[in-house]
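Certain chains of the assembly are absent from this excerpt, and the rest are unmoved.
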Amino acid sequence: MTVKVAVAGASGYAGGELLRLLLTHPEVEIGVLTAASSAGTPLGQHQPHLVPLADRVLRETSAETLAGHGVVFLALPHGHSGEIAAQLGPDVLVVDLGADHRLRDAADWQRWYGGEHAGTWPYGLPELPGAREALAGTKRIAVPGCFPTGGSLALAPALAAGLVRPEVSVVAVTGTSGAGRSLKPHLLGSEVMGSASAYGVGGTHRHTPEFAQNLSAVAGERVTVSFTPVLAPMPRGILTTASAPLASEVDTAAVRAVYEKAYADEPFVQVLPEGSWPVTSATLGSNNVQLQLTVDESAGRLVVVSAIDNLTKGTAGGAVQSMNVALGLPETTGLPTVGVAP
Amino acid sequence: MTVKVAVAGASGYAGGELLRLLLTHPEVEIGVLTAASSAGTPLGQHQPHLVPLADRVLRETSAETLAGHGVVFLALPHGHSGEIAAQLGPDVLVVDLGADHRLRDAADWQRWYGGEHAGTWPYGLPELPGAREALAGTKRIAVPGCFPTGGSLALAPALAAGLVRPEVSVVAVTGTSGAGRSLKPHLLGSEVMGSASAYGVGGTHRHTPEFAQNLSAVAGERVTVSFTPVLAPMPRGILTTASAPLASEVDTAAVRAVYEKAYADEPFVQVLPEGSWPVTSATLGSNNVQLQLTVDESAGRLVVVSAIDNLTKGTAGGAVQSMNVALGLPETTGLPTVGVAP
Amino acid sequence: MTVKVAVAGASGYAGGELLRLLLTHPEVEIGVLTAASSAGTPLGQHQPHLVPLADRVLRETSAETLAGHGVVFLALPHGHSGEIAAQLGPDVLVVDLGADHRLRDAADWQRWYGGEHAGTWPYGLPELPGAREALAGTKRIAVPGCFPTGGSLALAPALAAGLVRPEVSVVAVTGTSGAGRSLKPHLLGSEVMGSASAYGVGGTHRHTPEFAQNLSAVAGERVTVSFTPVLAPMPRGILTTASAPLASEVDTAAVRAVYEKAYADEPFVQVLPEGSWPVTSATLGSNNVQLQLTVDESAGRLVVVSAIDNLTKGTAGGAVQSMNVALGLPETTGLPTVGVAP
């Protein structure tokens, strides 16, 4: 089986990462690549690392250019996927890497992003309870945000097992590529290097409702999320420190057992050996999630740390993984489980 | 007035930063510089940035070499200050940049560092309630750890005012110089660059009891601290995200008012204008602490973010500031309030 | 003596570094600060590290706003200084940090920058032969480019002494702040970090004619310059590797003697001890130039390596140093000779 895929938004970081993965995916043929202001230029100008595609000329993003593919990936700015998706046929698998179809509650969309909600699609985080079933055979996939990917997997087993109270705190240290190729002063190398900064503090980051949606579903009750992203001087990677008050007395070994069981069959999630703590570089370029946890008895909290590559598992790798599920392919097809380090 | 100062541990990062500051301190004459394995070599080999001192030859660290100075700074590994300090006369101002004299409870020392406790000295964080009074005229100063400096100042006003419950969470992103010039694989540039990692998670970092000591004193009750340090790819800087559950309904403006009042007369603490969040690069090389806060109503928590330079305000700058207080000098003497950016 | 200074272009990196230095300059009072699109906003929004000036509101750049100052610094994009300078009185000391007044040959200006040449001003690199004399008492100063600063000082003594042939090669590794706060994709942190790249290769960088002008004047004959700048993932610093074929047989010791003599009285230039090679971090934030050299007998070349901070000695520090000369102040006034490291 070979499926022809198109990538809308091929000149950006998410689009580039998608293409990096698709180039070695054995069941995929890369079709049309589109862009906005870069349409008409060769991909090599924007993604010099994608050598085999260097001469491919970018086309305009439209229903016409994207027609004739079995899978269409939309790596577009938030709010741009809905309209184009509506024009793609119901038999095409549309994978939206943007936020447009993630939230279940239209009011949430309105509050956090503004404008009309484009609808809710099956959520592309197969490791969450029930997600794999919803993705199987689907023609529409909403790829999770990078922060909710790393953070939801860090907390889901504990919440599902009732080990912690539904009041979680998440501080996630992220590389700069999560912000995309945006020309903003605070993303310049001169400003970023040698410096850490917080933004979207106090529940004002748009990934907050997505966190709450995921974790509340797992917990079966409303979970509050105090979420702070921190920008660190690295291109890729998210290191998430997630914690919550213990619901009852439990020790580290017992919690480890719950996590090991929860992720025993997950090909991309590693609960690290005792004493090893996650390092984002170990996951770079891979679809892996590395986890470690401990019970802080003095503070009465469970602390879980996870590492992912925001562009791979956090965006493009997660998208390909969910595509595999939707198409009935082995879930790991074309996805690296080995990082690039140092 | 000119006081002659000696620096023990002049070849390390803390010692180097001390000398950088002391070189422009108008009331200080730099005397003997000592080191361990580097004794006998010129300082320029280890600190090429300290140009005016390049030819100074490092001496052995001993009571003899350190004799004859009005102030002795001890920038030694933990556990090494007590013995040498005991041999320095009671009229010498001894400023310990190590942990030996920070903890009030000998049992805490035993548990976290091991061995006999060297005793408790006035704590060199003048911005904490009562600290300035204890430092005035003292001959012994325990310089705080870098994490407790950034984190205690982030939370003290809220705890003192009873705005939050005594259950705080602190995630502090730090540059690598906080670990000193230690030859450990995880501190190599190849491992550090492009990567973030957690360590000392779950209340196992040695700064945890110091945090608890500071915050409990301020709150007037036992404060639990869930503390996670994160190593980020930058030489200097600590960005602290501190949060705690609100004790009662209060909005951001009300909390800001409390912080602005608490720090109104502090020359080194800036509560940033609304909408501005701390960036560690803005504090680099300065003795400043930059703060911002918000109330997350949905999660019911206060979130405070602070930025410091771990080597300046977090170590050597804090030491000089406390020395100034002890000697009766204007507190800002010789201390930069302007950072080096970008 | 106190002179009132204005800074045009205060929201950029060069302007910010100027203000950092001027804030501790004992003979200076900081007057009007201007900007282009940021006019009307407080400086703290753009330069959060300049704490004492945080509330200063930026004004428009015009002859009117800049009137009434003894010194006016122009930190403007190339081509913008000429017009404004022409409107400032002959008694005002105008220090141009841009390229407008550096080149002696109007045809060179036309070829490299385009448009009409604004004229040639005394060149602000006091360490070059004759430069100090030209700067004394002048009312107009052209501050050198950052690359010609590091590279000219690396080669001048050898060329002046006729030790090398007038065919030099220069490869200069630079931090990103040299490009200013420009919103260009290749300057984004995501692109810069973890990567090195060449640009302006083959004598196409605009600093090439300035190099040739400086070195030809020193050598007394036409010097050809093969210049390649390399962008490295660091905010500041230039490490220059400069080499040229030996004119006759000479060993390292003999060349060292020439350099040591040439720079013996220079307060900001350090010929490092044998065996020590320059490290840019040792110069960060200082006005220093650190040099080392060796004769490669096998290749028949002299190789000189220099380190500077591109924003300090390479831009703003050089500007203040030249201002000091022009005003008759001690040349080192207000200029750090100690770097900020690590």
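Which chain is which? They are A, B and C, in the order written, and residues in each are numbered from 1.
The rule we apply is simple: contacts are C-beta pairs under 8 Å (C-beta built on N, C-alpha and C of every residue); 3 or more make two chains touch, one makes a residue touch a chain.
In this text, all values refer to a predicted model and were calculated from it rather than measured experimentally.
Of the identical chains in this model, 3 are shown in place, and the full complex in the file is built from 4 copies.
We take it that only the chains that are shown with their structure count from here on.
Shared residue numbers account for over half of those found at the interface formed by subunit A and subunit B, and the copies are therefore classed as meeting with the same residues.
Distance from per-chain Cα centroids to the pooled protein Cα centroid is smallest for B. In this assembly, the C-alpha centroid of subunit A lies 37 Å from the C-alpha centroid of subunit B.
Our note on geometry: subunit A versus subunit C, Cα centroid distance of 45 Å, whole angstroms. The multi-chain contact residues of subunit B, meaning those touching 2 or more other chains, are 193-194, 235-236, 279, 281, 284, 341-342. On the subunit B side of its complex with subunit A, the touching residues are 167, 169, 171, 173, 175, 190-191, 193-199, 201-204, 208, 224-226, 228, 230, 232-237, 239, 241, 243, 245, 252, 277-281, 284, 292, 294-301, 303, 305, 307, 341-342.
Listed in rising order, the residues of subunit C touching subunit B in the complex are 13, 16, 20, 23-24, 42, 44-45, 47-52, 54, 177, 193-194, 235-236, 270, 272-273, 276, 279, 281-286, 288, 290, 336-342. Of all residues in subunit C, those touching subunit A in their complex are 13, 175-177, 179, 181, 183-185, 187-194, 233-235.
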